[in-house]
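In this view, the complex is presented without one of its protein chains, the others remaining in place.
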Amino acid sequence: MNPLLVRRTGAEFIGTAFLVMAVVGSGVMASRLSPNDVGLQLLQNSLVTGAALVALILALQPVSASFNPIVTLVERFIGVIDTRTAALLVAAQIVGGLVGTVAANLMFGLAPATFSTHERSGPGPWLAEVIATAGLLVIVFGTIRSGRPDRVAFAVGSYITAAYWFTSSTSFANPSVTIARTLTDTFSGIAPASAPGFVAAQLVGGALGLVLVRFLYPQTTDVSPADAAADRKVLS
Amino acid sequence: MNPLLVRRTGAEFIGTAFLVMAVVGSGVMASRLSPNDVGLQLLQNSLVTGAALVALILALQPVSASFNPIVTLVERFIGVIDTRTAALLVAAQIVGGLVGTVAANLMFGLAPATFSTHERSGPGPWLAEVIATAGLLVIVFGTIRSGRPDRVAFAVGSYITAAYWFTSSTSFANPSVTIARTLTDTFSGIAPASAPGFVAAQLVGGALGLVLVRFLYPQTTDVSPADAAADRKVLS
Amino acid sequence: MNPLLVRRTGAEFIGTAFLVMAVVGSGVMASRLSPNDVGLQLLQNSLVTGAALVALILALQPVSASFNPIVTLVERFIGVIDTRTAALLVAAQIVGGLVGTVAANLMFGLAPATFSTHERSGPGPWLAEVIATAGLLVIVFGTIRSGRPDRVAFAVGSYITAAYWFTSSTSFANPSVTIARTLTDTFSGIAPASAPGFVAAQLVGGALGLVLVRFLYPQTTDVSPADAAADRKVLS
Partner (left out) sequence: MNPLLVRRTGAEFIGTAFLVMAVVGSGVMASRLSPNDVGLQLLQNSLVTGAALVALILALQPVSASFNPIVTLVERFIGVIDTRTAALLVAAQIVGGLVGTVAANLMFGLAPATFSTHERSGPGPWLAEVIATAGLLVIVFGTIRSGRPDRVAFAVGSYITAAYWFTSSTSFANPSVTIARTLTDTFSGIAPASAPGFVAAQLVGGALGLVLVRFLYPQTTDVSPADAAADRKVLS
């Protein structure tokens, strides 16, 4: 395995672990400290998740900062990465997410892993996951294809903070995060039985999002030469 | 219709739909989860709307990201776009907004559309809509004409979050969003009978804002050549 | 009066009016909607003030965006502007602030102007105003002198949101805003008898801040040629 691919895999592992720690950990803290207002808990949880994404994408993007199998699959589909790379990145995202849940549970004095009992299903939340995921792809690839890859961090962080609130599912929009959240019986958990429905909806949303991206930005190589050169220098 | 105009119309449709989803959906979520504090609900609603605007403008701006007939009318007035384009964009904004309301209602298990019973009228709110809309135009066109089109997303997102609070009308400042919000009987709804007063005040505010913009930035073509070239490349 | 000076004076008037509207208006909205938690009110008030500053500075900075006589006095002292310009800008800031208070009061159905009965004085708040103002100057001129004038909006908006909380005076740090806030008997008001003490402390803080800025950034002309050229183009 070439060194860059090792680093990319590592970046997806580290980034997804911290992202899931942010989601799960802030959920535990919020429900402990603000027990009387679930909306305040969600405000805390959503602001923290968005802020963590801003920081992680700014720091890791030139190596790899998808943290999301749907994004990686789309990158494979449009030919930005090859199949082996995609498989490694997705594996790193899933394992990283699980490690993130365990770390969050341990920091807060909980058992390393407990299945969530929080059922999340039904037409409303499934529709919400389709919309949330399609919107995420428009935001990610729209920002990149409009020649602003350096602002993906702000776009994604803002979008996810918002999508927690405007979707009835609180916008998981990410299969590796969904899987990781089955292992904590806390605020942000999802019952294992509910996970397949969410992941299926995310895949449908991914396909819809890809259609929207291609409609809005037909060209696949809009990154400015200056940005590409800068990234090559960092990664060489 | 040339391909770029199709994409522009699509971007206004998609962007306004997501914007209205953010406004309406987060209003429903907020009133359900924080039932005991209306101010906390408005905080959630306003932060989500601002964050959604940051993400949507960053992702869609090089194609089209006004999401607001007042902005489009001003662009027509100052000659940036022609009449046919303006008409198509406004139509896309209105239809997109309505689709956004329906999508939000459905995600939260409500009927697709119900007329709002939330009356909003009187001299205070009308004055507020005039001020909110004039201020929005100063922010949008001031940021563009000062050669910072890449920061419109942050300026508009910040302004709208603030204007929710400093105007007694919670700053609709947008006819297509106003129309869309008549179809949800939830936190962010507006009774159909109140909509004409708000839209009229927005038009007055639009005229006032245009005067302020022309006073502050008399030149109409301040965008730097580099930005214009970058946008041309993306749109070509 | 040359056209640029007219525009500058107008920008200070418009910007300070909107800034004070944001401070006063969001204070009224916050105390009405969240009557049971003063801390939540201050959170709403502080986030709105910071967000308004981000938007206003991004939009108006190439013309003029100090909104604060202390900043203008420092600019006069270090020779960036002449005495007549400084006098006009300060006058515009004071009048703009008063108009902002009246507009906020009217939007919320209050009398146009009522003297505040909110006394704010004592060694703690006065020390706080000294520190808040000195810190503001370090942030404003530090960001400019380090060659980042395009990020003053984010630095100042973030600083003021924070300073509302870490100073016991809630960080007025601005004589024109202090004067304007004497005319509203609402959340953000200050009794006229308390204003002189605050302004005096702000002047002391201004002197201290100037010393700190000169220590940290001895050079007076650190703006990059590119930024200066861009600003000249916009202002020509």
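Order of writing sets the labels: A, B and C. Residues in every chain begin at 1.
Everything below uses one rule, namely that a residue touches a chain if its C-beta (ideal position, glycine included) is under 8 Å from a C-beta of that chain, and two chains touch if they have at least 3 such contacts.
As the structure is a prediction and not an experimental result, all values here were calculated from the model.
Here the chain not displayed is in touch, across the complete complex, with A, C.
Only one of the listed residues, A:Ala51, A:Val95 or A:Ala191, touches the absent chain: A:Ala51. Taking the complete complex into account, residues 3, 7, 10-11, 14, 18, 21-26, 29-30, 32-34, 36-37, 40-41, 43-44, 47-49, 51-52, 54-56, 58-63, 103-104, 106-109, 150, 153-154, 157, 230, 233-234 of chain A touch the chain not shown. Residues of chain C in contact with the chain left out of this view: 37-40, 42-43, 47, 50, 122-125, 127-128, 131, 135, 138-140, 142-143, 145-148, 151, 154-156, 158-159, 161-162, 165-169, 212, 215-219, 222, 224.
Here is the rule we go by: only the chains that are shown with their structure count from here on.
When the CA atoms of chain B are superposed on those of chain C, the rotation angle is 90 degrees to the nearest 5.
With centres taken as mean Cα positions, chain C sits 27 Å from chain B.
Averaged C-alpha coordinates put the centre of chain A at 38 Å from the centre of chain C.
Counting partners per residue, chain B has 37, 40, 43, 47, 154 as the residues that reach two or more other chains.
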